[in-house]
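Omission of a single protein chain aside, the complex is shown with its protein chains in their original locations.
Order as written gives the chain letters A and B; numbering starts at 1 within each chain.
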Amino acid sequence: MSEKHRKLERSAMGFVFAIILVGSIGGAVEIAPLFTIDETVEEAPDMRQYTPLELAGRNIYIREGCYACHSQMIRTLEDEVERYGHYSLAVESKYDHPMLWGSKRTGPDLARVGGKYSDQWHVTHLNNPRDVVPQSVMPSYSWLKTNDLEYRDINLDLTALSKVGVPYTLEMIDHAVDDLYAQANPDSVKVDGLLERYGEKTTIRYFDGNRSSVTEMDAVVAYLQIIGRLTDVSEISDLSLPRNPGKKE
Amino acid sequence: MVSNLTQKERYLAIYISAALTMIGLTIGIAGREDILGIHGALIAVIGLALIFIIGNSYYEPQPDSSNFKKYFDDTTKAGIIFSMSWLVFAAFIGDWVAWLLVFPEATFDAGWASFGRLRPVHTTGVIFGFGGNALIATSFHVVQRTTRSRLPDQLSPWVVIIGYNIFCLVAVTGYLMGITSSKEYAEPEWYADLLLLAVWVLYFVLYLRTLARRQEPHIYVANWYFLAFIIVVAILHIINNLAVPISLTHAKSYTIFSGVQDAMTQWWYGHNAVAFFLTSGFLGMLYYYLPKRAGRPIFSYRLSIVSFWGITFMYMWVGSHHLHYTALPQWVQTLGMSFSIMLLVPSWASAGNALMTLNGAWNKVRDDATLRFMMIAAVFYGLSTFEGSFLAIRPVNALSHYTDWTVGHVHAGVLGWVAMIVFGSFYTLVPWLWGKKTMYSTKLIEVHFWLALIGTLIYVFAMWNSGIIQGLMWRAYNEDGALAYSFIESVAAMKPYYYARAIGGFLFLTGGIVCFYNILKTIRSKAREQVKQPDRAPVPTAAAETQRA
Partner (left out) sequence: MSEKNIDEYSGRETTGHEWNGITELDTPIPKAIWVFLTVATVCAVIMWILLPSWPLGSTYTKGLLGADERETVKKNLTQANLVREPWEVRMAKTDYSDLKNDNELTTVIMRNGKRLFEDNCAMCHGLDAKGGHGYPNLIDKQWLWGGDPATILETISIGINSGHVDSRASEMMAFGRDGILNVEDRKNVIYFVQSLSNNNISKTVGDEVIAAGAKLFSENCAVCHGENGKGQTELGAPNLTDPFWIYGNDYETISSVLRDGRQGVMPFWSERLSLPERKILSFYILKLGETD
């Protein structure tokens, strides 16, 4: 062995190619089949894309690094299912570029936080977490409710996402700015278009309770309220438990 | 430092700096409506500053021809200073965020000061700023000595080290302003990624050019590891950062992968950033400075072969152990787990090879804090690789994942292994480079050693405790068959450990400051005699001769 290796040691390029070859195998074997094995991502016909407002909120979630302390991935472990709800399915993050599964739970998992609390609670909590949870170690994000959301370019975001495979139609892209505005302004005439494009179940509210402008708080709360609700897990999974979220009584 | 450049190199340097300024201006103008513009301006200012610095010494006399018969170490010196500056900065940020978990109100109500934005500043600052600069600096030093050839030119190492630090600066300032891709340890956005790619290709070419000029027929083990570090990091960086920018005038981009494929790609990258940045590269460092300092031959050449190829092959399989029990298909998890267990063999072979190399020099380890740093580094390397394989076992991971145990594990690796081997190497290297007999103060090295070791131990023990308690509380069932603790109870239970961690981190930071001080004092000390480096002279080459022209 060492004699052959001595030969390799005499060639820098030989070494380079050997490293590339030896180092590429693992990734290739583990990543490529995730695109070819069909059952990797479940079928979910009712799965919808993020609305422009939710997407903007998701980008703020990324910007502030929320993923550093909150996972969005309930593992297939009984205590996690009992605490947070149905384990996360691959399809639920199918349109997530990037995924926000997270790696640390300094705070609780958020994979099923959508609908768990009221908008008002989220606003209060983000403004200063210790107003509602005295032991919380989360930073306050008080500027979210005063920062106007920058969204003139939101159609660019939808365009880029459509390039990487999220099924945003041309119509959705063209109306992205209007749709974003409408979702945070229930009294707007643009609401109908939004509902038509993203479905009747789309939540349209003054998420931050403030009617005068679309703030970053509107976007973040809209995003938090949709997490885990882009599709109905109970329609896909056969896990039927008393506490199976999505199962109506 | 400019005075060591030839006229032609100075000319080129001005040219490159001007190009950098233009690029900065272009980005600045194109991205003026977006935060991207600020980064353009930052790059332009750096370009202008470089033009000024070079221009200031442009007409200084040409370097003496005898310079080209010596190794080129200016960039290694610069790299050490950069590295230590990043360490002090990033360790400070690390300790700062550690205190934030105890005093969460201390964010001045400002976005940039919150945990989520500061955390990547800390990780990037330590891994890329501190670790990366140390690797580039030492790799330049080691590759010249072990090939007995001078770096092929003097300009490209400067471009590499300065370009690399611009990348780090753009990355870190970006996070503070909210620019991030959210991919852990690959947070910088597309334009910063492109900058790093350009720098990295140049680094790779420079390394190959140096190897091509080598006067030793065989390539030394340290260079295998440095090569693996350079090549694999390039592959990982390119694939994980494939993204579509929303426009060329915006900082934001969307990764081409989504959901489960994105998770796998990310953690294939994430874990191998640990492998090839924080392990491979630093093993290269260890393979040179440890035998040099100990004055002992490497224990086993054959063991080096087994561990090198074992590490290079197996590490690339284990990233999926970050995704146990998730929506990642179970078959990938099994592969990740099984290779993680096998990976322990080459890892321990490396650690063992390093420790056995100290046979015959244990008396030196006792007396010499510098060598002791390297010994402790090898021990921590062995411990954290064992811990890593252990945590990769699915049922263990069920408990440890998402908890502070992972944080403790990473810090055992980075504080105990990476930082300790760097300190040992720098204490060896600094007197050589600046022509001194010893460091300014050996007592301060001893002080630093104990601060670093105790700081690391406090940190790691605190996180072991908090992580295991967290994990147990989350999964505990009571006698009624229901979950025993609420999540908020687990948060409250962490408080004493978060205090301890912040104190451990503070000790480590203090040690780092002592180290930097000691290095700066060594550089400035007016020693009576200039001591020559214990090197065999490089073989003069034709290329070196032409450089004078």
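We adopt the following convention: a contact is a pair of C-beta atoms (placed from the backbone, for glycine too) under 8 Å apart; a residue touches a chain by one contact, two chains touch by 3 or more.
Remember, predicted model here, so these are calculated numbers, not experimental data.
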| item | value |
| --- | --- |
| Contact residue for the chain not shown (choose from A:Val133, A:Val164, A:Val177 or A:Leu195) | A:Val133 |
| Among B:Gly129, B:Pro291 or B:Gly382, the residue in touch with the chain that has been omitted | B:Pro291 |
| Residues of chain B (touch criterion as defined above) contacting the omitted chain | 145-146, 148, 216, 218, 220-221, 288, 291-292, 296-304, 306, 325, 329-331, 334-335, 337-339, 341-342, 344-345, 348-349, 352, 359-360, 477-478, 480-489, 534-536 |
| Positions on chain A contacted by the hidden chain, ascending | 29-30, 32-33, 36-38, 76-78, 81-83, 85, 87, 112, 115-121, 124-125, 131-134, 203, 239, 241-249 |
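Just so it is clear, only the chains that are shown with their structure count from here on.
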| item | value |
| --- | --- |
| Cα-centroid distance, chain A relative to chain B, in whole angstrom | 30 |
| Chain A partner contacts - residues on chain B that touch it in the complex | 100-102, 104-105, 107, 109-111, 114-117, 119-120, 175, 178-184, 208, 211-212, 214, 217-219, 224, 227-228, 231-232, 235, 239, 244-247, 250, 252-266, 268, 301-302, 305, 309, 312-320, 322-329, 332, 335-336, 339, 398, 401-403, 406-407, 470, 474-477, 482-483, 487-488, 491-492, 498 |
| Touching residues (chain side chain A, partner chain B) in the complex | 1-2, 5-6, 9-10, 12-13, 15-16, 19-20, 22-27, 29-31, 34-35, 37, 39-41, 59, 62-69, 71, 73, 75-77, 79-80, 82-83, 87-109, 129-130, 133, 135-143, 153, 156-157, 159-161, 163-166 |
